[in-house]
Structures are given as structure tokens and as C-alpha cells.
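Apart from one protein chain that is not included, each protein chain of the complex appears where it belongs.
Let's look at chain A:
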Amino acid sequence: MKFKLSGVLIGTALTLVACGEDDSVSIYTHNVEDEMQPMVSALEEETGVNADFLNLSSEEGFSRAEAEFPDVGAEIQWGQLHSLALLAQEEDMLGSYESPEWEDVPDEFKDPEGQWYGWSYWYNELAVNTDLVEDLGLDTPTSWEDLTDPQYEGEIVMPDPSVSGTGFLFVSTIMQMLGEEEAWDYFEALDQNVGQYVESADVPGQMAAQGEYAIGITWDQAVNDFIEEGYPIEGVVPDEGVGYDLDVIWIYEGYEEDENVQQVVDFVGSEAGMEAAAEHRSMVTKPGIEGTAGDAEPNLIDYDALWAADNRQDIQDEWDSRFNS
């Protein structure tokens, strides 16, 4: 019995260890399943590289990788905020790899050392439920300023900037437009109207779509997706302009020599990869490939990702003390 039991135990352990280690590339991403799955399938089809991904919201993924470093549980981060790439770069968490596929992508979208590559960019947008606005007798908001109007009390839902990258982009955009002091006044006023802060950026879109709240602060593609699915949703790009963020891919330090990992970066920069991405993104960075937004360029402000990276922690701490307690 003793031998049998220990045999079973050892056998089990070995099987499990074997299961845990296969030849797949493992990926952290902040992209939602809906978007990531087809892109990973395209990768597997095109290159034969197997990939496993785990969806973690921007902040969640970043803090997890930070804690795990130098033994990060994923080799690649495919889909993350530009500002977090800059932060990760500062903390020497990134490996550099010069991919030939990215040559024609403009320099502003990639790191000169090949430590990160931006494959698409996206911006904040409001998802407004047209049915509900009518039912409740509300005006359709056209600016950020409008959102503090008392008529919207309890009708706005937005992502929590201490967990969600989209939420953070919104907050730091307002900061860059108004200056810190005035921005905090703005958020205090907005807080009066916010019905709920949620964890992930797509949730406000979904909640507005389902009619839980009239207005969701979210990002462009979430709005497009819900319109396409047939929800009574209208996208509003506020007049003052919106911040945008580059969505980037990087290799964590120590994995940059791995050929499969390199192939993933190559694929994302290739025609096929960018086309797969363009199915789900308003704008991609490769010239000549059009995202779902087509030509309609929204009024993007001159967003300073570096400033956002530098002030991220302070802003989040202040946010927590004001609105999460």
C-alpha cells in the first residue's frame, strides 16, 4: 500500500508538472477575450506558434508582473497601456528585440531599442443609451463638462482608474486639460453623478447598452461593438477632446531570445497581424491598414503618456483617498 500510494502521488505530481510545462508562449493581456481570441487564433494559423493568454486588467496585469519579476509568469505582454510600458522600461523589466516586421510603423509608435511596439491606439468615448436618454428626458451630453450637470445624477457609470487603464486614461486626460487642482474639482462634481465605479473598461459600455445606466465612460471599440450588436447606443466624443493611448506589446526581460516569443512580436507587426487587429480596433499603427474607425479621426488631444506614467501612482493614491473610502 505504501509503495502504491507513494507511486500514485509521484506519478500524479509528475503528470501535473508535465502539464504545466508545454511549448506554448504565455501571454498577459488587458484585451478582452472577444478580441484576443481571434487574434491568437490568427497567430497560431499564421506562424504555428501556440499561445496561452490570461486576461488581467491593465493595472492588475502590471502589478502582477511587477511582483513576479524577474520570473514573470508570462513571456509577453500583448496589449497594455503605453504609459505602463514606459514605467516598465524605467524599471528594466523589458527585453529588447528588433523586429523586421515593424520597420514601416512610424517611429512615434515604437521604442528605438525595440523594447515595446505600439500596434493600435484607442481613445475614451462616451456610450450613451439613446432610448434611456429619451425616456428619462435627458439631453445627450456633448462634452466632459456636461457630465457634471445635475440632470445626470446617478446615471453615469465609469471604470475605476486604480484598476482600469481606460479609467486612468480618462482621469489623466482631464488632468492634462484642466490642471490638477481644477481636475480634482471636476471629479468631485462628477462623483455626484456617478452611479457606480466598475472594475473593467467594457463594463460601462455594457451597462449603458443594457440600460442599467444612461451614460458609460468607456473606450471607442467598446462603443462600436455594442452598436454593432444592436444595442440602442450612441458614441459621443466629448468636444474638449479625448486622450488616446497606444496599445503596446513587449517581451519581458529574459525571454527575448526565445524564437517563438519573437515570432509573436513579428506577427503583431506584420500585415496579417495588423489586419487581424484592425477587425477590433478603431486605428492600427501600420500604414495602409484601416481600423474600424475608417477615416473619421476624432479630436485627439496632445496626450502626454510620459507625464501619465510619472504621475500615475500619485493620482491613483489621491483618487483612492477621495472616492474609494
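We adopt the following convention: a contact is a pair of C-beta atoms (placed from the backbone, for glycine too) under 8 Å apart; a residue touches a chain by one contact, two chains touch by 3 or more; residues count from 1.
In this text, contacts and distances are computed from a predicted model.
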Listed names "Cytochrome c oxidase subunit 1", "Flagellar hook-associated protein 3", "Iron ABC transporter permease" or "Cupredoxin family copper-binding protein", with the criterion being the UniProt name of the chain not displayed: "Iron ABC transporter permease"
Residue of A:Val49, A:Leu84 or A:Leu132 in touch with the missing chain, whole complex considered: A:Leu132
Full-complex contact with the absent chain, from A:Gln206, A:Gln221 or A:Ser270: A:Gln206
Interface with the undisplayed chain - residues on chain A: 1-2, 5, 8-9, 12-13, 16-17, 19-22, 24, 26-28, 32-34, 37, 41, 52-57, 59-60, 63-64, 66-68, 71, 73-74, 132, 154, 162-163, 195-197, 199-200, 202-203, 205-207, 209-213, 229-231, 316, 324-325
